[in-house]
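Here the complex is missing a single protein chain, while all its other protein chains stay put.
Right, chain A next:
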Amino acid sequence: MKSYDIPLYPGNSLTIILYQNVSNTDEIMSKLLKGELEYSIINCKAIFDHRQLLFAATKVLSIQHSSKLSTHNVHSELIYLLSPTTNMKDSIKKFGLQADDKQFYIAIFNSTSEKLNDIKSLVKGDQVEEQYNEQSKTIENTSYFSRDTAIENYSLKEYKDIAQCDDSKLKSYIFNSMSMKGLLK
């Protein structure tokens, strides 16, 4: 678990938790569908590192600040903004929780100890102690990131050299695609 302040929007933070071996995803899913959960649950296969969530969080706050969210609240907006498309259903399907997920990220804006306790008692699974990577200066998703899922979810085949590009380029393409959401011609 790690909390980050969002520098561009002072006073706001995002807390990120990675869960694995979760055994009650259906229970969580049903609460989620009822709109009872005040945090984002994110499919971790297309998430490269914490920074990806933090840039999406920055964008949530910028939209909240200067226009209007496209979804109900900041937590659903975070999931929506991880996606490169403006197709709402598709975005939630690809970046939100799926019924058979045993691992996922939870992200919470301005979390409280009360909320963290709620999460702890709801989720039957293990919180992962994620390692900070000195070289990339972030916490990478070394266990569950899937290059193929990322290529699929971010339509990275549109980048000419995607077949032979290294991970740092792949990551840069992911950011690029997230940034262009809704702004393509």
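Quick note on the criterion: a contact is a pair of C-beta atoms (placed from the backbone, for glycine too) under 8 Å apart; a residue touches a chain by one contact, two chains touch by 3 or more; residues count from 1.
Everything that follows uses one rule, which is that contacts and distances are computed from a predicted model.
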- Item | Chain excluded from display, named as in UniProt, from "NEDD8-conjugating enzyme UBC12", "non-specific serine/threonine protein kinase", "Exosome complex exonuclease RRP44" or "Geranylgeranyl transferase type-2 subunit beta" | "non-specific serine/threonine protein kinase"
- Of A:Gln20, A:Ser70, A:Gln98 or A:Thr138, the residue in touch with the unshown chain: A:Thr138
- Note on the structure: Hidden partner sits against chain A at residues 4, 7-12, 38, 50-51, 54-55, 58-62, 64-67, 73-74, 109-110, 136-138, 158-161, 172-173, 175-176, 179-180, 183-185
